[in-house]
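Heads up, this is only part of the complex; the chains shown haven't been moved.
Chain nomenclature is as follows: A and B, assigned in order of appearance, with residue numbering initiated at 1 for each chain independently.
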């Protein structure tokens, strides 16, 4: 398989990707998806070693990267917190250098501290892929969300589409990365959350160039009006200390997605969620399992999208 | 290698397997065992993805499935509780769907709740293999026990053989699954435990059809009389809250297997244990290491038996 040229060594966030680069990822991911469906063997990462270094527990993201890497012929090394010298207090920088000395070419890092992958990248000689850092960014999630929307929106374009992101925006790396890719793809993005969480996003919306459309509201009914797609964010109960969020019951009352509420959106509205879903909280079970729900497609698309990212990084000029 | 036709999509318990089906598994497992001994490469699961999803710690069962799957050319994904989003409270059903979206064709599930694999199977599009669920069932353990007995009983048949299962029956998924396969194979099965644990088993014995032989007793001497094989169950100290079992000392005095006690059995009596053994409790060290002890053969046979199961599920019509 022929891989287009790529100029970035790392994937730390999506804010630095141009529209052309996003298109490159999307087009390559489509080809990866087809190759995978045809069980066509690929060896673009043959002889390369990819290590997943996860300081936070994860099933879907870790497995997705590992499946993607193996599908390209890479050797995969798994380092989880419970296995690692992290318990000995080894620093992130030392761990990065150690793993590279052991042969790692691509390091996939998840960390609870925002910015940790940037620190890792500064000391790495190979590539670093951010698999989620604190509240900051989750670039491959944003790319797979973009891919999923392109696949499912009629015409395959996001231009002018109204896409709502609703939930605990403040602590959401998924939302932050999606704002970049969705607005870059021409969508009209609406962020919706309790007012107390919206401050920074209003400033962000105001600062964007005129060709990027970002709107902020604390009124879900207004947000959903005519929406083409709605992305519900996970309530991170496990990161809940000192939260500005209301109680779960209040959250559901104000921001939970139900079939009734989705009446305000377009009839064919698409529903997304980065998972794991708290059914009955962010979305009702009915919404999660409705025809327009793309939740499992997002998971499935994660593999070819990550294959595309890994192939681009491995073949960079 | 030619694999016989098979009509089941899952392996959740052994109660639904006919005698012919048990024979099919046994015969294929013998062929797998020979192929493995000859280090003959097999690719019956090439291009397939098997995931072990273990909500309870295990070495032997998890590794056995993974070795079996790789021996058939499958890609193996390991998801253990310490690694997974289980800590985020993701539901079993969501985890199953997520893993399938990531490419899993066969899900091998261990769970502390009886029935969990049935729930998983109801929502799975691929195959689910029960690797042990609570007190309920451990089908591949029963199959490898059957295989081990066929290999070691003179004539290779269990018909009319007296096989004793002794220990904490109430909480034993191994015992429950073994009752089905051993009686189906024509053995005369004797269950032996403290009286307080026997109630349900007496009812079960009474309800069996006339061609299945199940006897229940709290007298170990009586149980062992003329036995061809004895299977000791593990005392599950880690699941011991509110146990009806006596103290360890009382248990050893009443139900521990010693050389002296085994005098009542046939001279060539075989001794089995699903492991891990608490030596000096369920069996003495002398018994565990005697010539008739099949404990390590059971472990070794687990690989070809699981290879057979996986090959049948993968090639089902």
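In this text, a residue touches a chain if its C-beta (ideal position, glycine included) is under 8 Å from a C-beta of that chain, and two chains touch if they have at least 3 such contacts.
Just so it is clear, the structure is predicted and the values come from calculations on it, not from any experiment.
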> Taking the 2 visible copies as a start, how many copies are in the full assembly?
Replying inline: 3
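The definition used in the following text is that only the chains that are shown with their structure count from here on.
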>> For the two copies chain A and chain B, what rotation in degrees overlays their C-alpha atoms? Round to the nearest 5.
In response: 120
>> What's the distance between the Cα centroids of chain A and chain B, rounded to whole Å?
In response: 41
> What part of chain A is in contact with chain B in the complex they form?
Replying inline: 39, 54, 57-60, 62-64, 66-67, 70, 78, 80, 82, 237-238, 275-279, 296-297, 299-300, 302-303
>> Applying the document's contact rule, which stretches of chain B touch chain A when the two form their complex?
In response: 47, 49, 51, 75, 77-79, 82-91, 94-95, 97-99, 101-103
